[in-house]
Every structure is written in C-alpha cells, then in structure tokens.
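First up is the structure itself, then whatever we jot down about it.
Here the complex is missing a single protein chain, while all its other protein chains stay put.
To keep things simple, chains are lettered A, B and C as they appear, and every chain counts its residues starting from 1.
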Amino acid sequence: MEKMKTQIKKIDKNIMGLIIIAVLITLVMGILQPKAFLSVKNFQGMGSQFPEFGILAFGMMLAMISGGIDLSLVGIANLSGIVGAIVMVAMGGTLPAMLIGILCALVVGAICGAFNGFFIGYLRIPAMLVTLCGLQLYTGIGLIITKGPAITGLPQSFTLLTNGTVLGIPVPVVIFAIVVVMMCFLMKSTTYGKELCFMGSNHIASRYAGINNLKVTMITYMTSGVLGAISGILMVSHYNSAKSDYGSSYTLLTLLIAVLGGTHPDGGKGKVIGVTLAIIVLQLVSSAFNILRVNAFIKTCVWGLILIVVMVATHLIERKKVTR
Amino acid sequence: GCGTVESSQGTSSDSNTSSNSSAPSTDGGDSKGEEKDYKIAVVPKLTSIAWFQRMEVGVKEYAKETGVDAFYTGPSEGDGALQAQVIEDLIAQDVDAICVVPFSTESLEPVLKKARDAGIVVIAHEASGMENIDYDIEAFDNDEYGRHFMEKLGEITGGEGEYILEVGALTSQSHNQWVDASRALQEEKFPNMKVYGDKIETADDQSTSYNKVKEVLTANPSIAAIQGSAMADVAGAALAVEELGLAGKVKIAGTSLVSVSGKYVENGTIDMISFWDPALAGKAMIELALKVLNEEDVTTGLNLGIEGYDNLTLTDKVLTGQAWIDVTKDNVNDPAYDF
Amino acid sequence: MHKKVKQIVSSNEMIVAYMIIGLSLIIGIVNPIFFGPQTGISLVRAMLVTLIFAIAEMLVIVSGGIDVSFPAVACMSLYATIKFMNAFEIDSALFAFAMAGGIGLGFGFINAVLISKVKIPPLIATLGVSSLVNGATLAFLGAKDISKIPPNVDRLSQQFIYTYINQDGIKYSLTILVLIPIVLYILGYFILKHTMLGRGIYAIGGDKNAARIAGFSITKIQFIVYMTAGLLAGIGGMTYTILMRQASPQVLMGSEMMVIAAVVIGGTRITGGHGTVFGTILGVTLIALVQNNLIMLGIPTHFQTFIVGLIIVIGTVITSIRVRHIEAKAKI
C-alpha cells in the first residue's frame, strides 16, 4: 500500500508541475493583461493553434515510448496534406471528394509510417537516422508533387474544418479532444499499448517475452504517421492550401512537448495526460509571449532553455530518489 | 513630400533625405489628430533576417514619433504555419489593423479572412494577388522595376553577349515578374543580347548562388551579365566572378542590400544594386491602415507622406508607389543606405 | 596477405569509393566537362566546411553520442567574432579563429556538462542547446548580415595555393583554407589511431562499462570530445565566413542532417565505436558530389531534395546491412 501511494505521488509530480505552471501563467497574465489574455477570443485563438502541433506531439510521444524518435512527422504531415489536397482539388471539391481526400491523406501517413517502421524494426537502423532521412524523403516527394508552390483551389467549405466553431469551441479543439481520448484508449486499454510500454522499457526482454517487436514498431510508426496525417489535414484546412514546408519549426516543439509531458527519452514511459498538459502549457506560454510582444528569438531561446531545464530537473529529482 | 523618385537614373544620392529619419511629413499625417487609440500590428515574413529587422526599425520609429500603438511581431523562422499562428493571436488580442508581409500568400488567406470577419483592417505588402485584404501596398510597379535592371545591364555591356537570370525560388511571384519583364525589354531593346539557359534558382542562399553561377560560368565562359533577384543572389554571383578572375568582364546588377553586397559594389564587381527601404514600407503600411481606419478616401494619387509613397496608383486593391533606390559605386557609402 | 587485400577491397570505405566512382562516371558521361581539374577544385571548395564539421561529428558519434548543435554554435561563433572584431577594430586572422574557436569550445563545454554530468541523452541535450544558442544569437546579437569582414581576415579568402586556368582564361583557384581540413584530418587520424586518447574515444563508444573498468575516465573523454566538437564548429563557422566573405547569423542552420548523413555513409556506426577518418572524407565527398552535380545531370530542381534523401537512405541501409552481416558471420 505504502508503495502504491508513493507511486501515485511520483506520477502526479510531473502532472502537478504542469498544472501549476499552467495556473501560474494564467494568473500572471490575468494580472498583467486581463483583457487580452482572459478573453474568450484569446482562448478561441489558442484553440485554433495548438491542435496542429499537439497531435504531432502524440506521434512523437509514441515513438519515444517505443525507445525511438520520429523526426519525420512534419514531413509526413505535409506530404499527406499535399496528396489529400490534390485529390480534393482533382475530384472537384464536393463532400465525397473531401472525405476521399482525407482518407488518402491518412493512407499516405500510414504508408510513410510503415516505411519508417520497416527500416527501424526490420533492418534495425536507429530511429533517429531513419526518420531524419524520412523527413528529407517525404519533403522531397512533396516537392516533386507540387514542384514548389502551394496547392490551392481547395473547396472553401473545407476551411470550416479548422476555422469554424462548435458551441463556441473551435473545431480543431474538438478533433484534438477526440485524438486525446483515442490515445488514452490506445495506451490504456489495448494489447498494443501495453506491449509498446514493454518494448520501450526493455526491447530485449520484450522479445524474450514473445512480444513481436517488429509488429509493435510498425504499429507505432504507422500510428505516428497517421497522427502526422491528421495534423497535415488540419494544416491544409487551416491554411487552405498544401505545401511541402508548412510547420517546419514544429519538430523541436513536438520533441519539447513530449519530454516536458514526462515521456522518457530512453523509452518505456509516457503519459497521454502529461503530454496533453504540456501542449496546453506551451500554447499558454506562446500566447503570453505574443501578447507581451516578446521578441520571437527569445521564444526560440526559451524553448531550448525549457527543454534543458526540464531534463536537468528530472535528473536532479531522480538522483535524489536514488540516494534516498 | 520630398519627392525622391529615384527610378531609372538612380544616381542622385540625396543624402539630405536620410531615409531613417524621414517620418511621415505633416501634410500626410494631419488626419491623425482626431483618431482614437488604434492598435496596429506589423507582421513580417520572418524576423530573423536583416530586411525585416530594418522594417522593425521603421515601425518603432513610427510609433515613437506619432504615438500610435504600432508594434512589430512575427515568427522567427520562415514558416507559413508560424506566421498564421501569430496572426491568430493578434486576432484574439483585438488589434485594429494587421499589416502583413505574407511568407506564403495561400496559407494566410483563411486566417486573414478570419481577421477581416472580426472587423480588423488588413494591409498587405508584396502580396498583390491576395483576396482577403483591404489593400496591398507595393513599393513600385514590378515590371518597371525589373526593366530598369536590363536598361542598366544593356547599357554597360553595350547590348552584346549572353546573360543569366537568377531568382530566389521558381515559385517566387515577384522575382519571376522582375526577370520576365527584364527579358521582355531585352528582346525588344537589346536584340544582340541573349539569355543563357533557364532561370537559376538560388534558394535565397548565397553559397547556392555562388556554386551555380560558378558552374554556369564554367560551362559557358562567354557570359557577359548577371541579373539577380533575391538578396543573396548578386553577392554569391560576385564572389564567383571574382574568384574566377572575371571581375569587370561580367556585369552584375540586381536586388540586394548594402549590408549584403556593399563591398562588391564598392570594388566594382557589382555594377548596381536596387532595393526598397523596408522601414519605409512598414511605415507606409501603418499609415495606410490608419487612413482606412479613419475611413478616408483611398484613390489613385494618394499621398502617405512617405518618400516614394507620396503618389500612389490604385488598381484593384493594389496601391503602387515609386520607392526603389538604386545604389552604385557613387552612393554606396551613403549612411542612409547602411542596412 | 591475400586475406588483407580482400578485407580492404570489401571494406566499408571501398564501397563508398565505388559509389563515388560510379556516380562520377555517370556524371562524366552525361556531361564530359565534369572530367577536368576544375571539378576537383570546385568540389574541394564545396566540401571544405562540411569536412570540418564532419570530423567533429564523427568524433562525437564514435564516442557513442551525437551533436546536432554545431550549426547553431558555428553561427554564434562566427557572428559574435566578426561583430566583436568590427566593434573593437581588431584585425587579425589568428584572433578571428581563436575567438570563434573559443566560443565554440564554451558551448561544447555546456554540451559536455549536460551529457556527461547531467546524463541527458545527447540528441536531446544538443537539440536544446541548438535552440538556445540560435535564439540567443538572433535576439542578442542581431540578424543583419555583415559583409564588412576585417581586412586581414577577408584577405585569406583571396589566398590560393594552386590555380588552374582553363582555355577560356577562367581561373580555378584552390583556397589556402583547404589546409585547415587537411591539417585537421591528419591530426585526427593521428590522434584517433595513435594516441591513448583516441583509443579511449573508440573504447567508450564500444563499451562504456568496459572502458570505465579498464580505467578510462569517461567524463574526461566526453568533455574532450564535445569540447573539440565545439571548437571545430567555431573554426568551421569562421572558415565559412571567410570563404563566403560574409557573416550571417543563420546560414548554417539545418546543415546537421547532411553532415550526420555523410559521417554515417562514411562507415561510422551511429551506435558508436566504429568509424574512420578516411571513411568520413569519402562520405562527405559522395554527398557533395550528389548535391553539386545534379544540375549537370539535368535533374530538375524540385527533384533534388528527394534524390539527395534517396542517396542517403541507400548509403545508410548499405552500411547497416553490412554491420548486420558482420555480426552474423561465423565467429573465429
């Protein structure tokens, strides 16, 4: 019983930390800029921003739990967005066309993920290398398809997907919430979720336990790819166009979110709730910076700083735990 | 206005109209007395390059001199998605006007539509084809600007020889417009000149420009002139030309900044660079936004009281000025152009 | 002896060499201009800075780590140095390299602390430092390109050790800066192969635990490795500035991918412990060849990202499969 309590305490520390940060930012901003920060509009504005990179961050989380990393997510997002957009435009922008376009995008995401998974799981090339190459390849294919310029001429109604609201809640937030629920289910209630954690904790032991590491790896990167595609679809809708270099700055951001959300860089550990909170915290920080008109470079600088500080803090906490 | 239309002559150095101190002159700005406290945001493509840092200088100056709450904010990287997010935040903050230089025009249409739906005035720059804007303001007519390079190159090469055209990206609308106009003029006015190969794409990167120009000069040593479009194009070209021992033999002109290509202009490897002052463009955007907010008339002949933007031509939603600056060996050391 | 020959002919290096030769033949057949001294000179110049970064990266990877912060560190080093020198009117090439190298060394130290002391995974630590350094450069030093390089420094770009003039009278000159990678690679070869420090780098990359037990100081070696990588990033940055005659705070960002790819294709195992100086040169050559001659092959611009990616994937897969092959071979 004792142990269970301490364990609950341990889990909550990370999540508590994130909640405290979120509350602090809201408080400080509420005092400094109540009108700008606490307005419904501002929260709606945030709501149309974070789902894009938030959904990518879940892909990164899965890859990191498996003991790898997925640096190709942005490439996948854009490639699947491009394919989806082309299909929609080619089919005339009707509702079925949009649905088929979305489907195509998801399939492309899954294929790219399968490619990553194959090289990582079957050929056992380190994930970092594979996905770095993958980023280059998918971006390259995107460029070949578009020849550079953005694909436009998408049906106007498609922009509603991200620019509309449901009961005052931006549609992307609704989609994001669905993704969160599905991720929770995937991690908690499926065989795959359990096996993923096993493989990430100790991939040798998981092989010796009869877990099909190749299959788990394939599912991981394919899911990651599909999440990339969902994010890609959101971007296509948000920007009403598709291009091979949208969101190129999201890679670092997703990595930062995953680590901040308590995902262990060596694999095996990661919580959907932690990552969700980290996404929200980052969006709050970003929005606060914008309202305070902080120089964008400081933001880049601070992202790096947060990443390092989180890692150092984790290290210190863990060391204290060991010596105790 | 002080009326420095430095178009084709481009030699008058006008050191008296030092551009970084030129606030909107009073005759253009008298309408500002009665306005309420407007909040106007200026959003560049990205903040990490010299060009847009110069724009920031202009915005800050404007805010300081007029007391209007005009501010500069933007993404640190060239990424259409990031720029859109900045604008989302601005919409949430209830700004009165957004002045934007779109990184990728397509990706901004939906979010600018949102801004306009929220009653925000949207002024764009370098984005003449956009739909969801109030007005777009251009420093000059792109065709005219492109042609003036060929005038210069034709003149100094004596209208003979092959030349190459560089663009930052094959997808860049303005770059292509410049070189196309330039080529059209050459065919008409300098029939003995001939373009060599395709447009060269440099990805706005100096070393790419360097490497590609070098490759072309190797393949065809009879090149007589080079016209660049992106900021780094002529600098890279000049470096290649110098290294291959062809300085003076190959004439170079194109868009660039003194901070990028100044020394090649000074030593004569580059014959002329042209640019428009981003600081002034920033000021012009804000000034125009104010006029729209105050529901003043916007018609051809509009005078924003800013050098080069004092007699604008309106076609559709696009206002065009005559704000380009030519820099040659003679005026390269003018402190007014030191950016 | 016969066995040795066979070993060398089928070594990793030679496979890359075959790829280089094959590719050269194809380019040469499509465009005969390729075969000429100017190609060599241009290629060396295009590779020069990458070579400097590559040997640093190779060092780090052999030791069992990775460094993606070098582009940001290089940019900070070169930009801060030129700015400082202009502000205080210092005009010495030696100072330029010393200061740039020193700044790099400092960030290398930070990397080393995070990786060796705090035990952050190298990829994440250096990614964080990269973001930090890049943001700081732009926020605190500015974003403007500086073309005013102190004359004595700038002059280096016009010093050549060999000039070839073709029949059209075009000069192809080999810059004196090529001596930097040459010296570095000779030094690198010597240190890695013939000093205990070098063997220690391989040792900790091969088996950290065994290295600790054998009496190597892992911390010390990691500090040396990451600080050297920082130093070389600074020197590489300064070299780039001199070559391009311009100091820009962002230019090198994003070059880490190609450098890592070049190192891996050159036979360095990303898991550490294996890699040679010669292989690294070949890896850089192969990538430079692909990057700089796609136009000669007439491949459209929008295909280039993909083709470069494809070559890297092929190179990586070949290296990885070879590793598996060696591991599966019967033991003696």
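Here are a few things to note about the model shown:
Keep in mind that, in the parts below, a contact is a pair of C-beta atoms (placed from the backbone, for glycine too) under 8 Å apart; a residue touches a chain by one contact, two chains touch by 3 or more.
Just so it is clear, contacts and distances are computed from a predicted model.
Matching "Na(+)/H(+) antiporter subunit B", "Sugar ABC transporter ATP-binding protein", "Heme exporter protein B" or "phosphoenolpyruvate--glycerone phosphotransferase" against the UniProt entry of the left-out chain gives the name "Sugar ABC transporter ATP-binding protein". Contacts of the undisplayed chain with visible chains (whole complex): A, C. Between the chain not shown and the residues C:Arg45, C:Arg245 or C:His274, the one that touches is C:His274. Taking the complete complex into account, C:His194 is the one of C:Lys6, C:Lys117, C:Arg155 or C:His194 that touches the chain left out. Residues 193-199, 202-203, 205-207, 209-217, 273-274, 326-327, 329-332 of subunit C touch the missing chain (whole complex, contact as defined above). Of the residues in subunit A, those that touch the hidden partner chain are 1-4, 7, 185, 188-191, 193-195, 197-198, 201-202, 204-212, 268-269, 322.
Keep this in mind: only the chains that are shown with their structure count from here on.
Subunit B and subunit C have centres, each the mean of its CA atoms, that are 36 Å apart.
The distance from the centre of subunit A to the centre of subunit C, each centre being the mean of the chain's C-alpha atoms, comes to 31 Å. Under the contact definition stated at the top, the residues of subunit C that touch 2 or more other chains are 135, 138, 143, 301. Within subunit B, the positions touching two or more other chains are listed as 47-48, 76, 170. If you check the complex, the residues on subunit C that touch subunit B are 33, 38, 42, 46, 135, 138, 142-148, 165-166, 168-173, 244-246, 248-251, 292, 295-296, 301.
Put simply, subunit A touches subunit C in their complex at residues 69, 119, 123-126, 128-130, 132-133, 135-137, 139-141, 143-144, 146-148, 252, 255, 259, 265-266, 295, 297-305, 307-308, 311-312, 315. If you check the complex, the residues on subunit B that touch subunit A are 47-48, 71, 73-77, 79-82, 84-86, 88-94, 104, 106-111, 113-114, 169-171.
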